[in-house]
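The complex is shown incomplete by one protein chain, all other protein chains being positioned as in the whole.
We just call them A and B in the order they show up, numbering each chain from 1.
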Amino acid sequence: MRVVEILESDEAIVEISGTRIRVRTDFIEDVRKGDYLIVHTGIAIQKLDKSEAESILDVWRREI
Amino acid sequence: MRFLDEYRRPDLMRKMYTKIENSGMRITIMEVCGTHTVNMARTGIRWRVKPWVKLLSGPGCPVCVCTEEDLWMAAEAMRMGLVVATFGDMVRVPFYGTSLEKERARGGRFRVVYSPLDALRLAENSGKDIVFLGVGFETTAPGIALALIEAENRGITNFSVIPLMRLIPPAIKRILERGEVKIDGFILPGHVSTIIGSKPYEFIVKEYDKPAVVSGFEPLDILGSILYIMRMIEEGKPEILNEYKRVVREEGNLLAKEIMGRVFSICDREWRGLGEIPCSGLELREEYRKYDAVEKFSLGDEVPEYRQRDRVKCRCGDVISGLIEPFECPLFGRICNPSNPMGPCMVSSEGSCAAYYKYGGKMGER
Partner (left out) sequence: MKDSILLGHGSGGILTHRLVREVFARNFGEVLKYGDKALLEISGELAYTTDSFVVNPLFFKGGDIGRLSVSGTVNDVITCGARPVAISASFILEEGLSMEVLYKIVESMREASEESSVRIITGDTKVVERGKCDGIYITTTGIGVKIAELNVSGRFLKPGDVIILTGDIGRHGAAVMAARLGIESEVESDCRPLIDLLEPISKVGEGVHAIRDPTRGGVATTLNEFAEESSVTIYIKEEEIPISEEVRGISELLGLDPLYLACEGRMVIVASEDSSDELLCELKKTDSARKAKVVGEVVKGEPRVILENEGGGRRIIQMLSGEQLPRIC
């Protein structure tokens, strides 16, 4: 889910295909607009590492 | 949705299937995560990789591993006139001849919430006594801890939690200890691991010499993880591998772990199908005991005599411990189905029996 707005007090608005929800970001260091967060029951549990996301795709494309 | 579609590419999936088929292996891999259970069934992967890989479902559904005694406390709370806040999945789970839904028909009240913080908000706004049913693994526990810290900070006293949180690694250990099921490797839960990292699983390699892969949830993640396990078996080099590096860090989420440690301490807990497992549950620390609904309202003192499973020979416990696949239960697809569930595995959206039934037809396999 993509962060579209950072709010005060450890919260952010995230969006996925036109749906927006408010999530807690207490467990994420340094949240920025445009970050992708993994959300579970309204709480962000990790930030997506975009370079790792690309590299595993490369691994598969190559190895197969 | 860029980051999802790429992991579902049919051409790469087909290539991975071919590799699996050409491996010449016959292995059993256990997964311990409800989302893996469902995704493997929904995408057809579960059936497609047989007979080379038997994908066995373990204790990965946080709803299914709760005991009937656990759920009875929620019914007690409802009968006392308290409002129970719960995740949606719990509502139709049968226990002691009743369910939360049936208790509502008797006059009890519950509210379905999406987040533990919604339950806290409910307490704040309604002024009523809200009892939150704290079901979940390490993925959900930090959020519950957050709600409790918030309750403390805001001085909210009409909020409490029935602590039913459980930990995955001890459950895996119990299954390996029992040795009743032949397992060649594990696919480890992506989001539990996001919190705890990969270290807690090392005993799988050190003590049992088996490979395990922390896996994402998309088809390519799952098929890729199967291929990694196959390679490790072939080379005789079992390790804990992290396939889900884009989300899971080796150390897990330190902030989340810290919050959990502040609010919870580890305790022994009984699991459906696996018995009492030492150090496998979370309870509230001394400073937060005032939020423990079990103490606050003296829940669980008197439990009815006949459990659901005594009445109907439900084998959810055996499904959870990987002893049988859902379709091997005599009730599966006959008297037990999603409209008329005999146990949690058929009614929980993460339950193995529900996944096999919904996505595999009445016979649960292809």
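Just a few scattered comments:
Operating definition for what follows: a residue touches a chain if its C-beta (ideal position, glycine included) is under 8 Å from a C-beta of that chain, and two chains touch if they have at least 3 such contacts.
Predicted model, so just to flag it, every value in this text is computed and none were measured.
From the options B:Thr98, B:Ser225, B:Asn242 or B:Asn337, the residue with contact to the unseen chain in the full assembly is B:Asn337. Interface note for the absent chain: among B:Thr98, B:Thr139, B:Ser160 or B:Ser352, the touching residue is B:Thr139. Of the residues in chain A, those that touch the hidden partner chain are 1, 16-21, 39-41. Counting the whole complex, the residues of chain B in touch with the unshown chain are 1, 4, 8, 10, 13-14, 17, 34-35, 41-45, 47-48, 62-63, 87-92, 112, 114, 135-137, 139-140, 191, 219, 337-339, 347-350, 357-361, 366.
As a working rule, only the chains that are shown with their structure count from here on.
Chain A and chain B have CA centres that are 23 Å apart. By the touch rule above, chain A contacts chain B in their complex via residues 16-17, 24, 26-29, 36, 38, 40-43, 45-46, 48-50, 52-53, 55-57, 60-61, 64. Taken in their complex, chain B has these residues touching chain A: 1, 3, 6-7, 12, 15-16, 19, 87, 114-118, 136, 139-140, 142-143, 146, 191, 194-195, 220, 224, 243, 245-249, 253, 255-256, 259.
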